[in-house]
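Missing here is one protein chain; the remaining ones are kept as they sit in the complex.
After this line comes chain A, so read on.
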Amino acid sequence: MKEYQTITEISGPLVYAEVDEAIGYDEIVEIETAQGETLRGQVLESSEDVVAIQVFEGTSGIDRDASVRFLGETMKMPVTEDLLGRVLDGSGRPIDDGPEIVPEERQDIVGAAINPYSREYPEEFIETGVSAIDGMNTLVRGQKLPIFSSSGQPHSELAMQIARQASVPEEEEGDDEDGSEFAVIFGAMGITQEEANEFMQDFERTGALERSVVFMNLADDPAVERTVTPRMVLTTAEYLAFEKDYHVLVILTDMTNYCEALREIGAAREEVPGRRGYPGYMYTDLAQLYERAGRIKGRDGSVTQIPILTMPGDDDTHPIPDLTGYITEGQIYVDPDLNSQGLQPPINVLPSLSRLMDDGIGEGLTRADHADVKDQMFAAYAEGEDLRDLVNIVGREALSELDNQYLDFADAFESEFIDQGFETNRDIEETLEIGWDLLSMLPKDALNRIDEEFIEEHYREDDAEREVVEAAD
């Protein structure tokens, strides 16, 4: 392997070096500084005599005399089932004082695209135990469903609750039919030590660590490394899912930091920026991460993704949430207003969406009335929400009886249905029964989205029926 001491330019996270052999695009590079420190990087652009290298750890300490080695291969992740239970840094190196990891395979972290023809459509309900999700925006195996939040909101608590509680109903009596096990892969990108500790403590407290792999790139770790962390995570996830049959839940936090790193590299390369300074290819780049969720025909495992992102300025038209929403299969909104009202979890169901819900619910999957109940609750809550503005102006007396019922419904929906607490685990049956309790606050006639048959079966004709259910809580 040839060594070069030919660095011509250092600019932000980029290093340019002259070469006299062919260097492959995306190849891995090692740079050794005069102080003997070894930094890693990747070829961003390769031409006959000069290459541009993106240095993961940042370029400080590099000077013209640093030596550059090209490893002749693209970035790989050493994978093995033994990764379960381990804590790694953002580049996939163990940081937990555990034994050395002996890889079974080394896989390219870029990951080829799944042939759309080879995919299997995701339709297996995952019970998260959170009513706002299970009832209104159901998650299924192989889905990518991000949490849209903003700084200071309890998105981590929600993610931990999902990771802790997530199960597929049939699994409860022991193993899944196909014997697949559940694993969590946690990828931290630029979060604070404190946030990271919360996750780690929760993992340890619940014993979840044993079935988890943790990748940590913290706020004070190199920013450019964040561009490889999710690829390491997803390569591990694909291996466990599609070669070892695990049902893998991937939590990536915080995607906003990942995108900032992309922007930094783009700026250093003096690329023509897209919207708000983010690279024009950010859609494609994010898609190459998010599209690695899914199911594959003939394989038992699955990769489900819950990326978390904090929306700058709580604005969902910002390029990061916007492009994410255009790629993922829905989104869950964590709402600062609901949070300040003390709701746990503070999920605003109205803008939230699960696009794979329709095929994942219904008879034999959740319950026959689920779709209708969901539609009606959305409509009624939206109606109640609208009326809240009006009632501030004209007062409750000026509203019709039905409008008042909608207002009461919206209040009860938040306090009974949404605000369940981060520790409560509700099964789908319970979620739907609470739904019927609430819908029964409205006159039967108003339930125009529900099949008459279901109204017949579930509508609480009098309060006594409702209390029975509440008492059974």
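Operating definition for what follows: contacts are C-beta pairs under 8 Å (C-beta built on N, C-alpha and C of every residue); 3 or more make two chains touch, one makes a residue touch a chain; residues count from 1.
Following the convention adopted for this analysis, contacts and distances are computed from a predicted model.
Chemist: Which name from "Zn-ribbon domain-containing OB-fold protein", "Nickel import system ATP-binding protein NikD", "Thiolase domain-containing protein" or "A-type ATP synthase subunit A" does UniProt give the chain that's left off?
Modeler: Going by UniProt, the chain not displayed is called "A-type ATP synthase subunit A".
Chemist: Among A:82, A:104, A:245 or A:322, which residue is in touch with the absent chain?
Modeler: Looking across A:82, A:104, A:245 or A:322, the contact with the absent chain belongs to A:322.
Chemist: In the whole complex, not just what's shown, which of A:101, A:114 or A:365 touches the removed chain?
Modeler: Checking the options A:101, A:114 or A:365, the one contacting the hidden chain is A:114.
Chemist: Under the stated touch rule, tell me which residues of chain A contact the chain that is not displayed.
Modeler: Listed in rising order, the touching residues are 21-27, 44-48, 73-74, 108, 110-122, 142, 242, 271-275, 280-281, 283-284, 287-288, 291-292, 294, 296-299, 317-319, 322-323, 325-327, 329-331, 350-351, 353, 355-356, 358-359, 371, 375, 378-379, 382-383, 389-390, 393-394, 398-400, 403, 445, 448.
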